[in-house]
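With one protein chain held back, the other chains of the complex are shown just where they sit.
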Amino acid sequence: MGNRFGNAYGLTVLVPIKQGTANNRSFDKIIRDQLQRWPKHSGSPFALVPNTYLARAFLLQDVFYQGAPAVEEHLKNKYLVVTSNFFGDLDEYLHGMWEAISDALKTVLKHCYGFDQVVSAADFVLYIKKCKINNSLFFNGSNDRPLPEQLKALYVKQAFIHFAYLSQHFRYQGESGAINLQKSFKRFVALIDIHNLKGNSWPVAAVKVPTDIETTIKATIVTYQESIK
Amino acid sequence: MSATETVLDLHDIQGNIVFGYGRWGYPVSRYLFFKINDKQQGMAFVEALIPLVTSSAPLDSQINEGANKVTTNLAFTYAGLRELGLPDDSMRSFPEDFRMGMKARKDILGDDGPSSPENWDPIWQNNYDVHMFMSINARSEENLIERYEQVLVLLQDAGDGAELLSGHKSQTGEELSQYQSGNAIMLNGKLTANEHFHYADGIGNPVFKGQGRNKADTVGNGKPTRSSPDTQDGWEALETGEFILGHRDESSEYPIAPNPRLLSYNGSFMVYRKLHQNVGKFNDYLQKTSKYYGEDGLSDDEKQETLKAKFAGRWSNGAPLASYPDYASAMKFGEHWEQATHTLYHDPEASTQQKEAARKIYQDLKTKRSGFNYANDSKGASCPLGAHTRRTNPRGSLEFDNKGAFDTPGAMVNRRRILRRGLPYGDSSDRSDDDGEHGTIFMVINASIERQFEFVQQQWINYGNDFKLSNEKDALLGNHELDQGGNPDGKTVINSNKTLGQPTFMCSGMPRFVETRGGDYFFIPSLTALRMIAAGIIDPT
Partner (left out) sequence: MSNIAGKSYAMNVITPITGWVYYVNRIKFAAVQFSVSRKLGTTGFWGKLVPLRLAELIYDRLNGLLTLSLIHYARWAIIKQFPHIDESQPKEALKYHYMLFFSNFNGSWKQYVDSFHMAIPNGLDLLWYKNVSYPNSVPLQPFHKYITYNQVWTNHYYNAYPLAASNDIKGAQTLKDELEKFIDESDLDADPELFQIRFESLLESQQQNMGLLAATPIISLSANAVIEREA
């Protein structure tokens, strides 16, 4: 029950890591080393997994002793902790993950208990479900639209703001202003193609604002030269 | 006096923490920066200055220190405290922001482009030579010079052990001065509270417990309660510890402070920033842009005044947009204010009765000027959501439309208040000038530079997420960027006001109106700590 908030799903997974070493480094440290070397942003394996909003991975090495009078205890296993916030159905998501990045998954999970039996997407789904922790509470402070829609919305907002700023002067140009506003807006509508989530949109995991948004919007504004023709 | 009322030893606290001297009748100032070259001589110099230091006790009672005519206060950088021989343990216990200094934290503050340290006055182009800060505020130029020369004589006694650094760009812009001047702006022969864009400045300053202000002063300046903002019940004084170390702060604890306790108790941290103002660009932009802005029936000048008010959140005369959303009512406020203050303070022929009546009106206007919130203005129709004063003191408005969502209405704001001190510098009679030496010496006093000043600067001035304005910056103070063609690219939305027939108005192409020209972070010790620093007896073991 605590895994959903609307259509958004909060997946929490703890994958137990085998005891053992390779090349004088224990398996859990190897996994952490790999994670830390994964490329970031659009190069991240998660970027290839459809409908992933935000995801993270880290090594849980041990629990923390709080100091007396608390009791000191330790984990017998290390765990690879993976959380993902995504849109949609869990099975579909995990299928999609396997289809997109099974190689990366195999590299990271090969030293985990039971993973050697995973050879197909179906196996992977079952495996993850065994490692899944059910949330007690999943809080969605954002929304639960599919990722392509969220990205399209970011693009549309940025585009609309530029359009609004660049077309404000039409407000003060009486009748011809209204005509030119409408003409410009028509071009704007064609450019942003608002219903088409696969058309112009905000790039996944973009760390720099795409510079072409402003320039392409500028081009939709009917210029003085054009209007007097 | 109840058992829980805060009592501060005002004699132990430096006066600039409690008083904004400029508004208290000390309209001229000089700011001096010293370098300590020898520990012993440096300490002796500090010792010699102590009799001149002004405390927070009533100014006219500090006759021996001459505070009835001129005030003096001292503060130190991290490098300065080290030069004076403060022990390593104490040095390490200072917070990171102070240890690094303002220049090193330019990326947090957004001091880039024209505000970048390479453009700062020469005095700041060194590696940690600025050690000690001294402010001198005086009633008159004569008093100012007298104190300055007194200090120079004491400096001579220190020999090579201490030197007065030069490197402030002065009025002419050419020569380098040994001090930075500050002066209240005169208009038509009268002293004003204006800064160089000609807004009345210094209206909203936090009021804290133990400061010695009357309850009426907390209206609009303390932290908001759930009662009506135009009444005294609507506000409470902030906890002392937000501004003075060693006292309880808004989070019900003592703020993080350096060791040992005697070093930090009754002290505070200060940010000093020389802010250049592009007066020409500002007026030019307003004139150009306001042509289409404002109510019908307003002249061009009046439209310009209106847009100017929308940037700041207050009209030039100080009337808050939240209570005076239109030109006519704001001018009325200004007229009444002028009349009342004239009768009270400048009319030799006013009778006692007239003065009493004027005082009542004046008090009422003061309440109206500060006692408001944005509860009835959630869409920014009166005061735009991104206006300067709304950003720097949101009052209760960060609850947005969810009254009661937070523990207190000011929960997101009470820990981000800053005391503002300082004066304008330079002359801006030429209203089209950008390059002359004119701007504001802006000083902030707070218990934590990072939590208070830096947060406001970074999150509320140069960014807009807390106001749901994405990356939009403060129109007046924001570090507006250039577009790909190298043209000014600052943007701000002036929210619509249907009643006044003003549609949503978008301002673009804003240049930077304010640029940083220097500054640093300082520690203001108590009078006790000052004596101990001078005597070299700070011991954290």
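Going in written order, the chains are labelled A and B, and every chain counts its residues from 1.
The rule is short, and it goes like this: a contact is a pair of C-beta atoms (placed from the backbone, for glycine too) under 8 Å apart; a residue touches a chain by one contact, two chains touch by 3 or more.
This structure is a prediction, so every number in the text was calculated from the model and none was measured.
J.: Check the options A:L105, A:L151 or A:I221 and report the residue that touches the missing chain.
T.: Touching the chain that is not displayed is residue A:L151.
J.: Using the document's definition of touch, tell me which of B:K69, B:R105, B:H276 or B:H438 contacts the absent chain.
T.: B:R105
J.: For the chain left off this view, which of A:T21, A:S120 or A:S142 is in contact with it?
T.: The single option touching the absent chain is A:S142.
J.: For chain A, which residues reach the chain that was dropped from this view?
T.: On the chain A side, contact with the omitted chain comes from 1-2, 4-6, 8, 10, 12, 14-16, 18, 32, 35-36, 38, 40-41, 44, 46-47, 52-60, 63-64, 66-67, 70-71, 73, 75-77, 79, 81, 83, 85, 113-114, 127, 130-143, 145, 147, 149-154, 156-158, 160-162, 164, 170-171, 175, 177-179, 181-182, 185-186, 189, 194-195, 202, 204-209.
J.: For the chain that got dropped from the picture, name the residues of chain B it touches.
T.: Residues of chain B in contact with the hidden chain: 100, 105, 107-108, 110, 250-253, 256, 379-380, 385, 399-400, 402, 404-408, 411-412, 414-415, 450-451, 455, 458-459, 462-465, 468-472, 491, 493, 495-496, 503-504, 506.
The rule is short, and it goes like this: only the chains that are shown with their structure count from here on.
J.: Using the touch definition up top, name the residues of chain A that touch chain B in the complex.
T.: 164-165, 168, 171-172, 211, 214
J.: Name, in rising order, each residue of chain B that touches chain A in their complex.
T.: Chain B residues touching chain A: 292, 483-484, 491, 503, 505-506, 508.
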